[in-house]
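The chains shown are only part of the set, and none of them has been moved.
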């Protein structure tokens, strides 16, 4: 018998859409993200969507690029949302098999904050969990997920089991997720694999975020202690 | 103040070495893995090392390839060790910037078991955690970690924060981790980044494995329930 449906009020999620399009309502990626958002809202998670192109993020790897001479940088406002979130989901279209430039820009800015520590001396991302939604015409969901999940893990997020989902059609140009065909059918809507992976990703993000709500033990990963010379038992191995 | 050192007796870890070399004692990758093994043993984790080339794994993606005509397949014996482990660490040398063929063979065989479910209807890998150790002369730790961590995540493992470590020298041919130089110094031994990442990875694998010891809630990811038609709240989004 399966578990009863959990209530996850108290958790907060951010969904980033890294579409190249200025308008979120045109985004196929957003359409699939909406399925995940609905699952989370159904479990009482507080969800916020950030369409990255609604914000003018400066290029660079510092927390506020106006300190480096940029005329404008909306990142500090976006960061305020990230800082308090438990769940980060990055959605991206696939271009030439890779995440969008907007997605790389977002990752560079997330990376710019990796010097920030929580009150246990850990990366500020400890305790957060990360997932990926990728959509395209033909190929590259796994490649996008691979690259983005690694970045999130490297920053300090935990990656739950099967934390990615997406939709692509058969190889070659074609319609995108959520398009309406001439016969009235909806592209991607009947794909059980996409439905299942979206559901599993969404629930696993919530389960793990709840399990990590009180944080991760700091023994070994406390960067303040590292600076103070604590090595937590590390010894160089015997050499050959 | 940092946490006290935890005791993790009760946890079991497997370290796979995917060196191309037949003899484990020649492996630079093993040398670095030994540092992680020592940290885990120091926390009372039961550690087993599997030098993959000590076993004759058949090519293929079925649980036992002798059922498919292979003359020999040692995978079922190796699988017995994996099944009961809480922590999986995959160590690989880097060739042309990628994990070794032995590593891909191991991943294919782990993938061959992905139809196996635990008693909650989840992938058998749920509750396990995964990490990566990669060593080479010059380039590719991140690329190897990216690819292997994704595979582990896809199978059902949880990926803790910063779950990879490794060593490479400056670009170009050169000595490998653990080699003794003419002046008596040891290659890689004084690299603080490698020391730190190895320590953080090792402790984070243990912390997360302990947190997941009682498993992950099955709501949403119970594959038996999926087969029975349960959709856990998934609904197709409104289309455009």
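We call the chains A and B, going by the order they appear; numbering starts again at 1 in every chain.
Here is the rule we use: a contact is a pair of C-beta atoms (placed from the backbone, for glycine too) under 8 Å apart; a residue touches a chain by one contact, two chains touch by 3 or more.
Fair warning: this is a prediction, and the values are worked out from it, not measured in the lab.
Here 2 copies sit in place, and the number of copies making up the whole complex of this structure is 4.
Heads up, the rule we're going with is that only the chains that are shown with their structure count from here on.
Chain centres here are Cα means. That of chain A falls 22 Å from that of chain B. Chain contact summary for the complex, chain A toward chain B: residues 2-6, 25, 31-32, 34-35, 38-39, 42-43, 120-123, 125-126, 142, 145-147, 149-150, 153-164, 178-180, 186, 189, 195-196, 198-200, 202-204, 207-208, 211-212, 216-222, 224-226, 230-240.
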